[in-house]
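Input: a single structure, listed below in structure tokens.
What you see is the complex with one protein chain gone and the rest in place.
Read from first to last, the chains carry the letters A and B; within each, the first residue is number 1.
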Amino acid sequence: MTRRFLPLSRRRFLHSAAALSGATMVSGLPRLAHAAEPLTVGFIYVGPRDDYGYNQAHAEGAAAVKEIPGVTVVEEENVPETIDVQKSMESMINLDGASLLFPTSFGYFDPHVLAVAPKYPDVRFEHAAGLWTEGMPENVGSYFGYIGMGQFLNGIVAGHMTKSKKIGFVAAKPIPQVLLNINSFLLGARQVDPSINCQVIFTGEWSLAVKEAEATNALADAGCDVITCHVDGPKVVIETAAGRGCYVCGYHADQSALAPQLYLTGAEWNWANVYTGMVNTILDGGTLPNFMRGGLAEGYIKMSPLGPAVTDAARAQFESTKEVIMGGGYSVIKGPLNDNKGNVILSEGQALVETDVALESMDYLVEGVIGSTS
Amino acid sequence: MADQAVIGGSGASLLPALARRSEAVVIPLAALVVGFAIFAVFLLTQGKSPADFLGLVWKGAYGSAFSWQNTLSRAAPLLFAALCVALPARLGLVVIGGEGAIVLGGVAVGALGPAMAHVPAFIALPLMAAAAMSVGAVWIGAAGALRHYRGVNETISSLLLAYIAIALMNQLVEGPFRDPASLNKPSTAPLAESLRVGNLPGMDVHWGLAFGILGCVVSWILIDRTTWGFAARIAGGNVRAAQVQGLPVGRLILGFTALAGGFAGLAGFFEVTAVHGSANASLAAGYGYTGILIAFLARHNPLAIIPVAILLAGFGAASGLIQRRMGLPDATILVLQGFVFLSILISDTFYGRYRIFAPERWGR
Partner (left out) sequence: MEHDIGLWAIPIAILGGAIRVSTPFLFVSLGEVLTERSGRINLGLEGTLVFGAMAGYATAVVTGSAWAGVIVAALSGSLFGLLHGLICSLPKVNDIAIGIAMMLFGTGLAFYFGKPFIQPVAPDLPAIPLGFWSDLPQLRAALEVNVLFLIGIVLALGMAWMFRATRVGLIIRVVGDSTDAARAMGLRPALIRTLATATGGAFAGVGGAYLSLYYPGSWNEGISSGQGLMAVALVIFARWNPIACFGAALLFGGAGALGPALQSVGVTQGYYLFYAAPYVLTLGVLIAISSPNRAMTGAPGELSITK
């Protein structure tokens, strides 16, 4: 075990966050002088780019980048996390002259981005969800958003709307980001009523339609009446849950069109904002920090508009909590907190704020979540 | 089948021998052209230029040193995967579950990694390769054994075993073998730098390609030049006749399926040591299924697997460029493959029809 997970120091984090807000500020200014030097930006997706989910969220960001004058966008979809993605990146660099790449899938980072980046020191590789740490190539950056906050807000609305006091979560794999989302969803609901439980079912795959439908049905059978998910394309989960008469909360992108009456709200990425900011920074001759994170306040994530079913009480608590989160420094994961096996995670007074990188190595489900991490 | 068993006698002049040999080259090449032509019509109906398309396929797959290396990198695992189908096919067995052996071979390598971290590479790598081959051999050999001892159809059992292998891989990689530091992509512990297989000298293509080609050559010698291969072909033609001749049909089935699985396991070995550096769910990349197609296109001839795999890998390498330059969906390359491969497979019907390839009918 040579490569332990290396937590980022808090100072380093604050440094990058500051650099980022600087970057976004610059990008707000009108730019004039860049038409002379065209920039080619490559986007690579692991699935189809209109999947109502993870890939669509990134593709919407790419579409926004396309609008910037002097920028050419090249895209490839359905690229597996194998030698294929390495060669796709190299092909974009060698044949299209791309100098900024967004390989957007989790699994592209290690080893693929890390293997290709040293060969092309003049190209910038920006990866979603990766954890850039000291010693990795300097031309690699990793960015991500605190979308757990969005699931927390989903949970608050769900907590108001559930009658059975049992909410459900269809999850792909028990990895830190997914676990944080599940925990946040439950903890949000428990803000409303501490007796609420959340049932989770893991499908084991990022995209597997029939299994997602079966998992959703199993949740409905188990009495869950508000359901959300973390899979690549939430379309099947949302439609199946709505078909069973459950309320649904969205994820990745806006799925309200799939269940207009039963869609409560959703945690969405706001990559259009992030990507245009990053591209403008580069066009302006600036440099991007290697480690970038942001939440609701920084415009990395956003919430779907509240649906017609949402009650006034739910709306009020949703809006007020969102207000507080926008102020910064909010902690969803705070003591006293046990995991669902009875181990103490945090004691009274301890708290992990949304920006804490420790959250990105979460390996537990909190008390109240019915399910297990392996 | 137009087997090359009819090698011209020693005194045969060059021209007739050439004519006979050229049939197996000219017909598929002509079919390739026809397949492209039909696809060109399809493109025209979509309002796209076939000339642009062909130019981009050439550029993306074979047009430069970079493109060649792109293509060859993709071909490496396909060679092994195709051998996993072609070898049992000599016995008349249709094995479609090579994916399972690839995946489990990779898991074996990933699981052994930590124990081998301080063993010199020249010992550790062969050991790990042997482990991957053994696991693969057991997996596909099991399908062969079930066929021989229980009469279970190997096509269905190998397919079921592939699904089971992938489930097993996921369970192992996310359970007992998981490196706790592999956060968002559950994987086994990363291999030590010394255990990573590098690139061929002067190229950006890993050693898997060389070993894949070697595997094809060895398999060809086995099938075409040894008594084992001869016996297998007899058994593949007619099991009864083989048994009457006293051929060890059971051992042939076990041996060929195990060797086939061993090759697939080797694909997993190279995926982990040369590409991923650890075993994870990306091992199930579908190479096993692509291998089926390659083997059938190559008519289960191990040497023909090499050009077919390079053709198919080239399509894969060009796919990205087509998406980026022509705004066509990624599935376009699948449609092209569909047209081309149907055309090549249909061309089987033309073997033996043309007098030009049959010197004994010349002048008649």
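One rule holds for everything that comes next: a contact is a pair of C-beta atoms (placed from the backbone, for glycine too) under 8 Å apart; a residue touches a chain by one contact, two chains touch by 3 or more.
Predicted model, so just to flag it, every value in this text is computed and none were measured.
Visitor: Write down which of A:Gly107, A:Gly150, A:Gly188 or A:Gly233 is the residue touching the left-out chain.
Guide: If we include the chain that is not displayed, A:Gly233 is the one touching it.
Visitor: Where the complex has a chain not shown, which of B:Ala24, B:Ala40 or B:Leu168 is the residue touching it?
Guide: From the options B:Ala24, B:Ala40 or B:Leu168, the contact with the absent chain belongs to B:Leu168.
Visitor: Which residue among A:Pro80, A:Gly243 or A:Gly335 touches the omitted chain?
Guide: The one listed residue touching the chain not shown is A:Gly243.
Visitor: Which is it among A:Ile93, A:Ile201 or A:Ile227 that touches the chain not included here?
Guide: Within the whole complex, the residue contacting the unshown chain is A:Ile201.
Visitor: List the residues of chain A that touch the chain left out of this view.
Guide: On the chain A side, contact with the omitted chain comes from 47-48, 50-52, 78, 163-164, 199-204, 207-215, 217-223, 233, 235-236, 239-240, 243-244, 257-258, 370-372, 374.
Visitor: Touching residues of chain B against the unshown chain: what are they?
Guide: Within chain B, the residues touching the omitted chain are 92, 94, 146, 148-153, 155-157, 159-161, 163-164, 167-168, 170-171, 174-175, 292-293, 296-297, 329-339, 341-342, 345-346, 348-349, 351-352.
Just so it is clear, only the chains that are shown with their structure count from here on.
Visitor: Report the inter-centroid distance (CA atoms only) between chain A and chain B in whole Å.
Guide: Here the centre of chain B sits 38 Å away from the centre of chain A.
Visitor: Enumerate the contact residues on chain B facing chain A in the complex.
Guide: 59-60, 64, 66-67, 70, 73-74, 114, 117, 170, 174-175, 179-181, 183-186, 189-190, 192, 271, 275-278, 280-282, 285-286, 316-317, 320-321, 323-324, 329-330
Visitor: Please give the residue numbers of chain A that touch chain B in the complex, ascending.
Guide: It is residues 1-5, 74-84, 86-88, 90-92, 94-96, 106-107, 109-111, 129-131, 173-177, 204, 360-361, 363, 374 of chain A that touch chain B.
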